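A short worksheet on the structure shown next.
What follows is an incomplete set of chains from the complex, kept in their original frame.
As written, the chain order gives the labels A and B, with residue 1 at the start of each chain.
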Amino acid sequence: MSIFADLLSTVFERRYRGADRATHDTRPINELIADLMGAAGEVSGMAVAKQIIDRYAAMDDTQKLGFFRHLAEAMNISAAAVRESLDVYEQGQTFASYRAFMTAAEPPRQELIRRLNQVHGATHSLVRMRADLLRLGREEDALQALDLDFRHLFASWFNRGFLVLRPISWESPAHILEKIIAYEAVHAIHSWDDLRLRLQPSDRRCFAFFHPAMPDEPLIFVEVALTMGVPGSVQKVLAEDRKVIDGPDANTAVFYSISNCQAGLAGISFGNLLIKQVVADLAAEMPGLTTFVTLSPIPGLSRWMERDDLSADPEDADALRRLAARYLLTAKRPDGMPHDPVARFHLGNGAEVHQVHAGADVSPKGLSQSAGAMVNYLYDLSKLSHNHERFATAGEIAASGELRQLAAASERTHA
Amino acid sequence: MSIFADLLSTVFERRYRGADRATHDTRPINELIADLMGAAGEVSGMAVAKQIIDRYAAMDDTQKLGFFRHLAEAMNISAAAVRESLDVYEQGQTFASYRAFMTAAEPPRQELIRRLNQVHGATHSLVRMRADLLRLGREEDALQALDLDFRHLFASWFNRGFLVLRPISWESPAHILEKIIAYEAVHAIHSWDDLRLRLQPSDRRCFAFFHPAMPDEPLIFVEVALTMGVPGSVQKVLAEDRKVIDGPDANTAVFYSISNCQAGLAGISFGNLLIKQVVADLAAEMPGLTTFVTLSPIPGLSRWMERDDLSADPEDADALRRLAARYLLTAKRPDGMPHDPVARFHLGNGAEVHQVHAGADVSPKGLSQSAGAMVNYLYDLSKLSHNHERFATAGEIAASGELRQLAAASERTHA
């Protein structure tokens, strides 16, 4: 049973299954596109749109590139038409002149994408289409411009008000869970038994965002561990022989893994909202929770140390912690933003750098990217807005006193 | 229990209920708007958006006009900026120049509306906001232009792929049913007992479209009677003492009432799709159904007869039927479209004029608008697309042979 129990009822499904058996239309795809954009499109559109989507799904990369280039070139705005309508609009800002401008200023391919989306299940097809476009279009300005149209529409369709937060548990449908296994990007899930260990124990939680038009596809999900105190090692958090506590007995919720699921939704940001909603939900459900932190990798630390020719004695945990603090608080990109991508994400959400730990991720990946160091970002709902504003406007990084001292010590000692 | 059982889970609701209690922000609304559009908007946006929506809800019409004018004027496109970006774009169609053009060509108020929509429940608030705008903005070009932006966004949000068809029955939630009573626009429902008569008998069906972000609000609904043969009187269809047949024994489905529910969605067309989906669903559920017709009013008939100084002897049913046929098949607007608005809707959907009846609606309204005449439009799924295309491109009206003969006879006899 689908997670949106009755949203797509059996009858509803059956109808579309019937529609799927429509006779195959052999006209060239550009003709189908013209048909869909034409007069009859409003009524016969569903069938034609279905044909186009099916046809696209069967294409190889070369054909897909051809399809995208057709959209990019033949369905672009006409600068002349925009200028003309703009002239008229400036001469008199009327309903008609504004409408004419709007029409001219929007490339027809946006309407095409909207019309394709009429088909049941098309939203997911279009998200995959954009994933292809991002992969194939990197080198071409026209295709990158086309992507802006996809992104513009997706930002509207995947508006926060339309997203639905759902807990993911061992009672979730298997076809959803196999996607959690597939999409986990931070700490790999190796099997169904492994998955059960992430979901079933009383000190584990998982939440995902869904869109009603893609009820079988998580958009992004976060895995949570409930603990006593702020943990300093992901291996300990995941240890099977840990003492499992009852959720209501925990005082800390640890976000130890956040994974985006849809390559085709790159740049449409949900992570910020997801964490804030999960914090609010958990706080409401378990009043004993007082601290909400991540346990996050520091993916850029080793490279930065290398670049700046810094090193820490593997035996000296404090030295590594000092370096990590200094990196997180002071290493900046040319645009003034933090060097570390994970830091940019959490600081951009209004979190603060809370604690750093050595020996916190002793997996090969953890040792390689950050010499085993990890960091907790603290989500304090009452400070998120303030922190975010200072970060966004002044590049100021919120951090605990301990972190500031560590960073200062590092700069003093050059280690 | 809501019709979208788990879509908005208890926990989900609780969070937002908590949020509702946020401290009241006393700044002027334009300052709140600026705040929402500014740097911190991304993180603190939900709270500010909620403030704006609540503030708007408490406004009187004068204040609402002020709010709309602010959006229309201060948040419009800058023609100069558009021209400038267009120039750059023409000089080099790059990703950056296209993005700059897109940004300039979209008025900031569109982004404002999108950001307002982040709040839980905001979609319905925005639909009501547009209803106000349509009511208050009729005389002002700038407000009508603003409405184009609302409409543009709504067309994207209420994309057909996002709509959900739900049967409405006597087992539906009361808070949905009271809206069916309130919104019925064709044949008024006078009480809950009256409503039960429309829903509970085995020869009655009702279907509505919903949007996942407005699960408690039907967008449009259709009432269906299952009959033996095509009926020629709405009073007989609704008669309490009729012989009630079992659905599967019927051979005809009669759409006797279609009502739009949301004034704020005017111009965002769902009726076309609704009827086609209901035809497909009913056909799948009850293979015995072979005929799908409306039983529709002819709202323009009396006025047209008056204007053309035509009249029919009230005793002569055939004369009235001839006139009705002639009106439906030949009376046109200057743009070539049929004079009758209901005819425009169904013919635009690809239906055909099937039968006309005298004495078919003997209510005061029926006698007044069409001397009691009604018409059946036939929905034949296999012909919809063809009919629609000929209607849309050539203004050709699909009609049964009988109707053509009646219309021809009327023209011959001038009655």
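Observations on the structure shown:
Rule of thumb we're sticking to: contacts are C-beta pairs under 8 Å (C-beta built on N, C-alpha and C of every residue); 3 or more make two chains touch, one makes a residue touch a chain.
A quick note: this is a predicted structure, and the numbers were derived from the prediction, not measured.
Number of identical chains making up the complete complex in this structure, 2 of which are shown: 4.
Convention: only the chains that are shown with their structure count from here on.
For subunit B in complex with subunit A, the touching residues are 3-9, 11-12, 14-15, 18, 39-40, 42-44, 46-47, 77, 79, 82-83, 86, 89-90, 93-95, 98-99, 101-102, 105-106, 114, 117-120, 122-123, 141-142, 144-145, 148, 152-153, 155-157, 159-162, 164-166, 212-213, 272, 277, 280-281, 284-285, 348-350, 384-385, 388-389, 392-393.
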